[in-house]
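A single protein chain has been omitted from the complex, and every remaining protein chain is retained in its original position.
Residue numbering begins at 1 within each chain, and the chains themselves are lettered A, B and C in the order written.
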Amino acid sequence: MSTNIRFLQGNEACVEGAIYAGLDFFAGYPITPSTEVAEQLSIRLPQKGGKFIQMEDEIASMGAIIGASLTGHKVMTATSGPGFSLMQEALGYAIMAEIPCVIVNVQRGGPSTGNPTHVSQGDVNQARWGTHGDHSIVTMTASNNQDVFAVTVDAFNIAETYRTPVILLFDEIVGHMRERLIVPEPGEIPLVERLRTSVKGGVDYHPYLPREDGRLPMSDFGGVHRYNVTGLFHDMWGFPSNNPQVVHGLLRHLVDKIENNTNQIARYKEFYLEDAECVLISYGSSARAARHVVESRRPRGERFGLLELQTLWPFPEIIVREKCADAKFVVVVEMNMGQVLHSVKAAVNDPEKVFLANRIDGVFITDLDIRNILRLIRGKGV
Amino acid sequence: MSTNIRFLQGNEACVEGAIYAGLDFFAGYPITPSTEVAEQLSIRLPQKGGKFIQMEDEIASMGAIIGASLTGHKVMTATSGPGFSLMQEALGYAIMAEIPCVIVNVQRGGPSTGNPTHVSQGDVNQARWGTHGDHSIVTMTASNNQDVFAVTVDAFNIAETYRTPVILLFDEIVGHMRERLIVPEPGEIPLVERLRTSVKGGVDYHPYLPREDGRLPMSDFGGVHRYNVTGLFHDMWGFPSNNPQVVHGLLRHLVDKIENNTNQIARYKEFYLEDAECVLISYGSSARAARHVVESRRPRGERFGLLELQTLWPFPEIIVREKCADAKFVVVVEMNMGQVLHSVKAAVNDPEKVFLANRIDGVFITDLDIRNILRLIRGKGV
Amino acid sequence: MSTNIRFLQGNEACVEGAIYAGLDFFAGYPITPSTEVAEQLSIRLPQKGGKFIQMEDEIASMGAIIGASLTGHKVMTATSGPGFSLMQEALGYAIMAEIPCVIVNVQRGGPSTGNPTHVSQGDVNQARWGTHGDHSIVTMTASNNQDVFAVTVDAFNIAETYRTPVILLFDEIVGHMRERLIVPEPGEIPLVERLRTSVKGGVDYHPYLPREDGRLPMSDFGGVHRYNVTGLFHDMWGFPSNNPQVVHGLLRHLVDKIENNTNQIARYKEFYLEDAECVLISYGSSARAARHVVESRRPRGERFGLLELQTLWPFPEIIVREKCADAKFVVVVEMNMGQVLHSVKAAVNDPEKVFLANRIDGVFITDLDIRNILRLIRGKGV
Partner (left out) sequence: MSTNIRFLQGNEACVEGAIYAGLDFFAGYPITPSTEVAEQLSIRLPQKGGKFIQMEDEIASMGAIIGASLTGHKVMTATSGPGFSLMQEALGYAIMAEIPCVIVNVQRGGPSTGNPTHVSQGDVNQARWGTHGDHSIVTMTASNNQDVFAVTVDAFNIAETYRTPVILLFDEIVGHMRERLIVPEPGEIPLVERLRTSVKGGVDYHPYLPREDGRLPMSDFGGVHRYNVTGLFHDMWGFPSNNPQVVHGLLRHLVDKIENNTNQIARYKEFYLEDAECVLISYGSSARAARHVVESRRPRGERFGLLELQTLWPFPEIIVREKCADAKFVVVVEMNMGQVLHSVKAAVNDPEKVFLANRIDGVFITDLDIRNILRLIRGKGV
């Protein structure tokens, strides 16, 4: 086991995970509560021979990482809600052009500049639907430093595997909480490297022609092949097309490459679910409070269990349905007005057994908050 | 009845509705398939003494209309998907600061620059969730010129009533199709004018202190009162606050002022629903095809009905549930991968009876497309 | 209609009801928040030729009214929680000896001296089970002055009809709230007078030998008949017996005379129950807030209804079951930890659809409190 033990913030655990995964280009613009990601990378990346660049705004940051990714780098940016809103147009470009990249959103309270220094989990649905048009997206989160590290490595692996942007949707508590991180040894977690084309220079390279296994090999832009990249619907050469079959085929491809791999992409943890009558579902920092509820009620003979989601999108519908099949109550614990709630309701067999335990005032939800809401849900009043 | 009969595109019908409603400031940046809105307003607004300004991009456009609205004007901008993505950050500001404004999105195929000259209805969920953080929003649409005019007037009335941005979510077919419009006489449709404060100059004006009826009187910015406007959570004076009670109260206010008035805001049409065994639900241009199906099948004794939604957000959940209560099948007809579909499934008592009839290739969905899909839904194969 | 319109507190409305019903003997010891009952009767009773006596404590008060009732008077005492606890032993005596009397408990927050000046509805189960041994009891309440008057008259009528103590269980808000009371004309509400024996003096009178209709005629104690009265199980002459058949028969009689007349004794009001999906059940002052919720949500298309209970014991089980048969949710609104809640759960077909909306902090529950709890119950979070 690794002896590289660190005591640091979640934002720094994310940085360490990204470095471990091979990040070598970061562009960003500082914003609370994500700033430590950029700050730490401004130190760490040069040490490793990578590039750190502070851009003039979040739109430029997305442009920079998209370009750098195309030239062959593993790239990341980090922001919070307002910056994430500004990134939506370029995010759609990365989806359409199939650019591997990782976007960290350390959530604050929204909408607008909102509640910058306080916790929220209000950007879950924006992560899914923030850019225009049908599309699919991968979004991951975590509740502690060890998992922040792990999902960050995963994010880079998934970005390369599926040629897709991946969103890391942390929250202020996770980002700023200091706790232990055991940094794995190199090689302990497998890494997915860029799949580069085997087509030689001087031979036609089709940037959007899939291999037999469905993956699209890339060629470092500006290197030996000339090819076209566009945000328009396009054919296998990357040239624009509004041919209905091309449009239909590309849109289905963009969505299916992710939705058809939902179970592979799904990362979650479970606690005491085997015989749970009441299943709590949570993610990010609120999952810590939910876990405390479960572990403190079990000795009392109350059959609580916890499903902690680490992949939020594509929503692991089948897994959630199965885990909740025997529950009498399902309670989604989150710090928003019920965003994962809707996905859970759509997933389970009986939506009327799904309830929400939440806070929306910027104050961290505690086990006591959850238990008080559980009292009400179970008809026991205040 | 009015004798002012016009033959024009849907984009122009929108312009006429906006002028009728009292629009006197437009800022925008041209983009297909919405460009005719700006083009026509560059002619019409100066005629009426209003201001038209072409900005350098969509972010600037949102900034301009927010500022103009605060100074007392009825304002609008128009764009398509990529521009709408760029507007998400400023849209959140308008939600938080409670600025009345109207944003037209004439949808093209997405994501990214996508399929600019072809029809899609892929931005429905973005309209709801495009900006970060919990929030609520009003979004309306229409399927013909007369209704485009009417919902545009409605949009301005709702924006003023609830101090909220309102999104007009048209699509390329509706925007570019030419047909008749009977422009109502002045006064025929009631208008909601800006509610201005009765507080005199020199006396403290609280920009976010509601009247007894819940409405917030405004004061033309730059006029007799000085006050603060911010995208941060704020108190009744408009000054930032992260007090949990203030945050909770303001967020609930922003959402409740809209969600609690869902039935008042809901605008829809129904055709043959009384005894419908199969209820089609559609909106925008696809509702034209759906209506054709209903009207062509009724003479054959097939009990089809149509619920045409004109308000998409807040989703008229109770109305949809009631209209579908007795249906054996509910079929959502839309030109995307099933966005309103999700809302309908969440609304009805039995989600398993809800199906999707759609196209996603930029080609208009026809009654034949719908009927072929209906065959499959009813187990009759291709 | 009466033109005798008064503006007074609920405690005073109770006094007027008692006078109207024929009260002519009151003994009590003052305690907040019931004191105005005694205070006002110290003025009103002498005016009418009745007797008011302040006793040294609540035990003595019960002794005095039991004695006075036996001698032929209509009697009442009034107290709050601590005094009501002290009355429990003598209350059992009145039950066993079948003495008509009315005990007013204007509830404060308990247990113990608790929260004297604040509202609570915490004595509901004590009213049922406060004295030892199996027994039955009648308990009534009301939410406004007009109903306080009416149930007070009812209480005297029921006490005489069934030879039983009747508890009037008001609360601090109802007791102290000033509003209009229209005092009915004499004769407008029928009164039940003491049923006296037709047995002449010098002939054997059996104080516990029922007439054919089950009622037990009384003879004014100290008058023409000598007879025995005891708290022990007794035969028809009033003499002690531990004969199992006598014990069984008397206990069943004491319980059946009330339980078998549950529907006759049941007094309640209903609002919008015909098609209610969500039935609120409340009583006393909290029913005012519940009614406000119902009336404010109906215009929004939300199918709320209210069942306001005025008879709490014997619990109108069949009525509650029938009124709730078609409800999806039943929400008991009360200011305690869920006392009527238990009775409702036991009455309905599906106890899992019964929830509690409550406050326990001495602050009046408002429509907003109820609506917030309803949000949580319906899975919508805070």
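Methods note: contacts are C-beta pairs under 8 Å (C-beta built on N, C-alpha and C of every residue); 3 or more make two chains touch, one makes a residue touch a chain.
Predicted, not measured: the structure shown is a model, and the values here were computed from it.
Visitor: Can you pull out the displayed chains that the omitted chain is in contact with?
Guide: A, C
Visitor: Check each of C:Gly10, C:Gly50, C:Pro100 or C:Gly122 against the chain that is not shown and name the one that touches it.
Guide: If we include the chain that is not displayed, C:Gly122 is the one touching it.
Visitor: Contact with the hidden chain only, please: which subunit C residues?
Guide: Residues in contact with the chain left out: 59, 81-82, 84-86, 88-89, 91-93, 95-97, 107, 109-118, 120, 122-123, 125-126, 128-135, 230-233, 242, 244-245, 247-248, 251-252, 254-255, 336-337, 339, 342, 345-346, 351, 360-363.
Visitor: Can you name the residues of subunit A that touch the chain not displayed here?
Guide: The list for subunit A reads 300-302, 382.
Please note the rule applied: only the chains that are shown with their structure count from here on.
Visitor: Among the chains, which is located farthest from subunit A on the basis of C-alpha centroids?
Guide: C
Visitor: Going by C-alpha centres, which chain would you call the most central?
Guide: Ranked by how close its C-alpha centre lies to the overall one, first comes B.
Visitor: When subunit A meets its copy subunit C, do both sides use mostly the same residue numbers (more than half shared) or mostly different ones?
Guide: same
Visitor: How many angstrom between the C-alpha centroids of subunit B and subunit A?
Guide: Once rounded, the distance between the two centres reads 30 Å.
Visitor: When the centre of a chain is set as the mean of its C-alpha atoms, what distance in Å lies between subunit B and subunit C?
Guide: Taking the mean C-alpha position of each chain, the two centres sit 56 Å apart.
Visitor: Would you please write down the residue numbers of subunit C that are in contact with two or more other chains?
Guide: Within subunit C, residues 382 contact more than one other chain.
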